[in-house]
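One protein chain omitted, others in place.
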Amino acid sequence: MLSAQTGILEQVDGSCKLQCGETTVICSVTGPIEPKARQELPAQLALEIVVRPCRGVPSTREKLLEDQVRGVITPVLARYLYPRQLAQVCFQILESGEPEENYSVKELSACINAAFVAIVDAGIGLKFSFASVPLSVLGEDEQICVDPSQTDLIKSSSTHVLALQLAAGGQKVENILLFESYGDFTEKSMLQVLQSGEKACVETALELRKVIQHKIQQDFVWR
Amino acid sequence: MAKDIEISTSESKFLIEALRQGLRPDLRKFEEIRDVGITFGKDYGDVTVTMGKTKVHCRISCSIAQPYEDRPFEGLFYISTETSPMAGAQFENGNNTGEDEVLCSRIIEKAVRRSGALDVEGLCIVAGSKCWAVRADVHFLDCDGGFIDVSCIAVMCGLLHFRKPDVTVSGEQVTIHPVEEREPVPLGVLHIPICVTFSFFNPEDAEENIKGESNNEICLIDATLKEELLRDGTLTVTLNKNREVVQVSKAGGLPMDALTLMDCCHKAFKITEKLTDKITEVLKKDIESRNQHSAMLSSENARVS
């Protein structure tokens, strides 16, 4: 389901191409570098996040994605380690895998996962690991669909994105970094989604750890 | 491009000296281009082109729009080339006002759009009210020089690979058939322009080159990022397989011998031929791989003639 390659770009410090079902994104991380004067924060690492769509020019939709990704990665980065520095995190959507004008859950979740691997690849300090999954609730019987396909997604009565902060080797759920839902749902179905989402997030985290394990093996192949 | 990257004096001296002795850091000959890799994505019109370490992704998409009032029989075609810090920290997000970015997008625009590489009249659906708007979004992923050449290949590959949905027109009404319902149709590509960029270096001082007799400037094809940073002049020639010059662009820089221009065009034509063949070959392979079941699914039967 999920596959990722690291170090695919030459000019940046860390990069990752992540494919998750029908969605493919490339994430690049450059930093810590010298920021522009207006970006600089006196005691912490500043973040510049750029999301570029697969088709057309960036719009408010991409701005919202940037804001959501920022909300997820700001608390997990060890920002105090790099005062007055900047990290640029860029995303290029290669395949959206969803109708872009109405949805952005799959792109968002792929971006968050790609960011995790790319930040590790860039060697910027992280306090926790994190992972994300898109979910949707289908039909009358409220069937929960983890990582829905495009046809399932547009049928769904509600769509959700869950990003969790994980600990203990990606096994233990520490906190909810982002849980965003749109559509038509109740408290009960939402909490059910949260439950299945937690399970799926842990699974995704294990996949991501495998990618990173492979990367480190490759990096130290000379040993 | 790449104005913020600085190259050390010792490195630049080394590079120039190596060039003077006829060597390039990547062991290429002066007139040799880097290997071009073309890979297509799942969707039609999704292509990634690499040339050495330079990597460009191009995505073609289309939508229904209204044609311009003064050109009711023509569809619309846009090329967007926006940079992002992904290609290197020297690029600013969405800032296309830099001199080099503008030059790059203008050259691609001229090479592909203005040369009529895409048949825009074929995009017309209902004269004056509905037409296809095709857009090519060029995404620069990794920058190691030669953006113009690679982007041009990427846009052309994308256009050749792209299929637009089939339409049925009856009077004023237009039905767009989804891809699952009817086989989509390719775009009308009239010729394949290929850009070749030459970089000139002046190993002597500038005065020698202007007034002197020797004219021993060095001419490279397909410079890498470091070579681009050090070059004194550049020339981009766009040609197609029919030996037609589509565009010659030399914006300032080192003055060059008029005869060198002819020479460059000849060299560029050889590359054009090679690349055009490569593009057609890759496209053919891709279509074959997509259609591997078509023979099985076809209702065609062997006919007795």
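A and B are the chain letters, set down in written order, and residue numbers restart from 1 in every chain.
As a working rule, a contact is a pair of C-beta atoms (placed from the backbone, for glycine too) under 8 Å apart; a residue touches a chain by one contact, two chains touch by 3 or more.
The rule we apply is simple: contacts and distances are computed from a predicted model.
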The complex's invisible chain, by UniProt name, from "Signal peptidase complex subunit 2", "CG2144", "Ribosomal RNA-processing protein 43" or "Aldehyde dehydrogenase":
"Ribosomal RNA-processing protein 43"
Chains still shown that are in contact with the chain withheld from the display:
A, B
Option touching the unshown chain, where A:Asn102, A:Gln143, A:Gln171 or A:Gln218 are the choices
A:Asn102
Among B:Ile16, B:Leu103 or B:Ile176, choose the residue that contacts the chain missing from this document, as touch is defined above.
B:Ile176
Who touches the missing chain here, A:Ile33, A:Leu126 or A:Ile154?
A:Ile154
Tell me where the left-out chain touches chain A, residue by residue.
60-61, 63-64, 66-67, 71, 74-75, 99, 102-104, 151, 154-159, 165, 174-187, 190-191
In chain B, positions touching the absent partner:
64, 71-73, 127-130, 168-176
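Going forward, only the chains that are shown with their structure count from here on.
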Which of the residues in chain A come into contact with chain B in the complex?
9-12, 24, 26, 28, 30, 33, 48, 50, 52, 54-58, 88, 90, 92, 94-95
Interface residues, chain B side, partner chain A - complex:
41-43, 46, 48, 53, 55, 57, 59, 61, 80, 82, 84-89, 93-94, 135, 137, 139, 141-144
